[in-house]
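All protein chains of the complex are present and in place, except for one that has been dropped.
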Amino acid sequence: MSGNLLELNQLSKRFPVRKGLFQRVVGHVNAVDGVDLTIGRGEIVGLAGESGSGKSTVARMIVGLLTPTEGTVTFDGEDVSKQLGTLAFKRRVQMVFQNPGSSLNPRRSVADALKVPLRVHGVPSSTWAERIRSLLEMVELPATFAQKYPHELSGGQKQRVAIARALAVQPELIVLDEPTSALDVSVQAKVIELLLRIRDELDLAYLFISHDLSLMRNFSDRVGVMYLGKLAEMGTSDDLFLRPQHPYTQGLLASIPVVSEAEEALKPTQRHLKGEIPSPANVPSGCRFRTRCPHAFDACREVAPTFHELSATHASRCHLHDPALAGSAEPTKA
Amino acid sequence: MPDDAPLLSVRDLRVSFRTFDGQADVLQGVNLDVPRGTRVGLVGESGCGKSVTMKTIMGTLATPPARVTHGQIMFDGQDLLTMPAARRNRLKGTDMSMVFQDPTTSLNPVFRVGHQMEDIVRWSDRRRGIQRNHKARKARVLEVLEMVRLADGERIYDAFPIQLSGGMRQRIIIGMALLNEPRLLIADEPGTALDVTTQDEILRLMDDLVREEGLSLLMITHNLGVVRQMTDHVYVMYAGSVVEDSPTAELFDNPSHPYTKALLACVPKLDGTATYEGIGGSLPDYTDPPAGCRFHPRCPHATDRCLTRPPAFTVRPGHTAACWLHEPEAHA
Partner (left out) sequence: MSLTTPRADRLRAVRRAWYRFRRNPAAVVGLAMVLLVFVVAIFAPLVAPFPEHVGGFVDFRNRHQPPSWTHPFGTDNAGRDILSRVIFGYRISLTLVVFVLGLAVPFGVLLGLLAGYYGGWVETVIMRLTDVFLAIPALVMALAITAALSPTLLNSMIALALLWWNWHTRLIYTTVASLKHEEYVEAAKVAGASDFHILFRELLPNCVSVISVKTTLDAGFVILIGAGLSFLGLGAQPPTPDLGTMVSSGANYLPEYWWGSIFPGLAILFTILGFNLLGDGLRDLLDVEVN
């Protein structure tokens, strides 16, 4: 497994929960709890899961906005856990944020936004104008946009600028945290097309976070499904969407609104997920999904399931895959 | 009033805004019917005028800068636009209700949920000219909390919004809209701020309620999947006018307007066959919209005909498309 660009090893992040007048620490939120993930060169890996499952926290640790509590990050074969926030590493990993409305400074022009990474990474200022033009060209915006301010741009155009900004330092990996969730489908399609084209041209890898599972199906090579800070299931897009194994993945897929009968047929027929994600400050014992799982049985309360390798590419963290446990089990809930 | 007349019927509604760049003609003759007891969807992309349509119906559009320049909004046989303001207000608080998109901002964080809901009951009582005491009002609130499947109504009655999850808050917002026993429920992007799982639950709940209570639903959304799941009839809107309307199943089987087709093509498919063509160009500037069909600058089939605005041509019974491609003679 040396060909991987990025390897996360048991990556964890705990946030203190503070309360009261003196901001006393009364507990911890295990926002990310032992995540193992690899991204190959030129690969697009998706992270799905409900709100609060820890997707953004993973992303923010990778780009150095947060420091991991535990675990290691290996980049290109080298342990970079200690240098996540350093300039040298930032040059190789960039991020595009969710909200086109706030990811550009309303008081600064497009050119200003693009100059930040150029200046920081010591690109000679004589070449900036040229670089800015070629960056804008790369994201299919006219060069005149350099002088514009964010409020003059549409959502899709802002997101293109944000992509150009990420590309400015010629990174190898870009973290895309819900890059199109604020955009219309017709605009989303164009932005996704652009991201795919850039990936092919520059051999970039993406970590792609999204709530839109249909989009994830199409855009990602491999997908991880997170639940309460842990990966529940991981596999290729086909593995996950054609043969979902974890009850959580199945529940997620069952709730996607789709636009044709053909797609309807692809959705698992299982019962819909009930209730809401528990607080990460108070994770259920055993399997953390058991409180919402239609198949939960006694063992799920006591033992935390480990990953079961279902194939070379596909793994799921569920006791149902353990013949010893699942065979004898009686569902506790009807 | 014959009972088969639609509960809500919007006819040739035109709304303009006064802006710095001049007059923005946003709504350009919207036609739309919500028959009694049906679920109708209004779908379109950001900026196409969905919220303006809805606000005009509810009478919450700020005038100025907006101005209704033309049209009728018939509710139960009466024109909302010409009736006295007092009467219209009474209808607004009793016979028609709204569900808003964002559960975090539509509840006041400093008041208990129960009190906010009771206020609504009180206002609606006042409009109806009836009086109930606190106990009767609270009973009504608890009844509605149960309707929206919130177990433990007493606890929720006394809770502050912050103590509840997004899904619970969205249920409360729906409950608030039901408190005054409306006949028409207008929902603007309900649940889009929530997870797919929670959104799914909310949509199912709304669907059940609409059926149980015999309500008519006008659902406004940009999500074609939601429309498909939730409605009987769909209106597709582009740049201020309805370009296609059809029974829901028929629309998805047989989309006819080039815009509808293009939009459907943009939706990523669960079978992994997405193409990322998108739709070239962008929504027109409402202060200087293209002549004729407003979609023609982005349309692959555009011809000179499109410089004249196409009427709604019937594609099949109950299914119309405002596009010259569907002009009857064109087929002959």
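Observations
Just so it is clear, A and B label the chains in written order, and each chain counts residues from 1 on its own.
Just so it is clear, contacts are C-beta pairs under 8 Å (C-beta built on N, C-alpha and C of every residue); 3 or more make two chains touch, one makes a residue touch a chain.
These numbers come from a predicted model, not from an experiment.
Of the candidate positions A:N4, A:N30, A:S103 or A:S316, contact with the unshown chain belongs to A:S103.
From the options A:V45, A:M95 or A:I277, the residue with contact to the unseen chain in the full assembly is A:M95. From the set A:R14, A:H121 or A:K267, the residue in touch with the chain omitted from the display is A:H121, counting the whole complex. Listed for chain A, the residues touching the missing chain in the whole complex are 63-65, 87, 90-91, 94-95, 97-99, 102-108, 112-113, 116-117, 120-121, 142, 144, 147-149, 151-152, 162, 165, 168-169. Residues of chain B in touch with the missing chain: 20.
Note that only the chains that are shown with their structure count from here on.
Chain centres here are Cα means. That of chain A falls 32 Å from that of chain B. Taken together, the chain B residues at the contact with chain A in this complex read 45-46, 165-167, 194-201, 203-204, 222-226, 228-229, 252, 262-264, 266-279, 282. Considering their complex, residues 50-51, 154-155, 184-190, 192-193, 196, 211-215, 217-219, 237-238, 241, 251-260, 262-263, 266-267, 272-274, 276-277 of chain A touch chain B.
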